[in-house]
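Only one protein chain is missing; all other protein chains are in place.
So, chain A:
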Amino acid sequence: MNTLFSFRRLMAIITKEAIQMRRDRITFAMMLGVPLMQLVLFGFAINNDPKGLPAALVTTSQDHYTRAMVSAMENTGYYRFDHVVASAEEADRLIKSGAVSFVVTVPSDFARRVERGDHPQILIEADATDPSVASGAISTLGTVAAQALLREQSAEAQAAEQSTAALNVVVHQLYNPEGITQYNIVPGLLGVILQLTMVMMTSMALTRETERGTMENLLAMPASPLEIMLGKVLPFLVVGGVQVLVVLVAAKTLFGVPFVGSLWLLLVSILIFVLALVLLGYAFSTLARTQMQAMQLTFFFFLPSLLLSGFMFPFRGMPAWAQALGEIFPLTHFLRIIRAVMLKGADLQGVATPLGALMVFVAAYMVLALMRFRRTLD
């Protein structure tokens, strides 16, 4: 009789785990309900290019130049002039309290200087405590204001001339021309949701047995470490599969995220990614002694992986050491794959490197878990 691996013993453990999973209704519901909830919540909520930000206008005159400029700024979609105030002090108070993100100050002699042909100035103060809030709004500003002013001076020809003068820079925003955040976020969310549920659930695999006192019995019976490991992680592939289905369907129907690549390539990648996650969780459960410790390990792992993977912040924008650190998370590689396949239509060759990395994780976690598994109660 083979002591290392028997398919019957593996099936015994898988069946047992599946029954337990089914009986634990709340956990089961959470595993399926939470992904959908998170997807809808974050998919709609997260926006890297915020628009309609509250702004205050400081002006004492109501001339048409000012009005034209203000409406041009509003037309960019970034500004929403909620407050019109007369004094700088009042504007200062508003920006300090956070009621507005911008203060636009138009000097009282603005109209006069425009008409005289002087160089008129306007001041825009941005609350840059969160740089991403200010950046989009500010970047569009210079040209918008200048052109609005020129148009108002009935000098459209001149305006056109100015915009075509000297150098002509052509920008193509590839794969996501409208810069829709959701196209980037929603595929990423699939990785994040899978990571949270898969790692957390499997990290309790062994600690739960230990805490309920069933571990002693399990060890006293002829189940090998490999059978226990596979028996405990494989049922979660099915749960992961359902989550994937939910998220992909929602991505298509709810958020209209384009899918230009191969579905099969994506599914194979997801399978390898989920395998890496469940094995990582299982490895955690061989390290932890209690469910509490397993939970803590999961969270220690979860936050850096979320922040350094490129899910929330641009990966290439991080310093080299942080990028190196980011490479040790499966999520980083999975994000590259799913964004490449869904948005750019990458083929197998295009995602070979991150896919290979995920396979290395699978092997490494498996070896770690098998080495750490204690066959005795010592």
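A few points about this structure:
By our rule, a residue touches a chain if its C-beta (ideal position, glycine included) is under 8 Å from a C-beta of that chain, and two chains touch if they have at least 3 such contacts; residues count from 1.
We adopt the following convention: contacts and distances are computed from a predicted model.
The protein name that UniProt records for the chain not on display, among "ATP-binding cassette domain-containing protein", "Zinc protease", "Glycosyltransferase family 2 protein" or "Tryptophan synthase beta chain", is "ATP-binding cassette domain-containing protein".
The omitted chain makes contact with just one of the residues A:131, A:177 or A:213: A:213. Note on the undisplayed chain: of the listed residues A:170, A:221 or A:303, the one touching it is A:221. Among A:129, A:168, A:253 or A:376, only A:376 touches the chain that is left out of the view. Across the interface with the omitted chain, chain A contributes residues 1, 3, 6, 8-9, 11-13, 15-16, 19-20, 23-24, 212-217, 219-223, 375-378.
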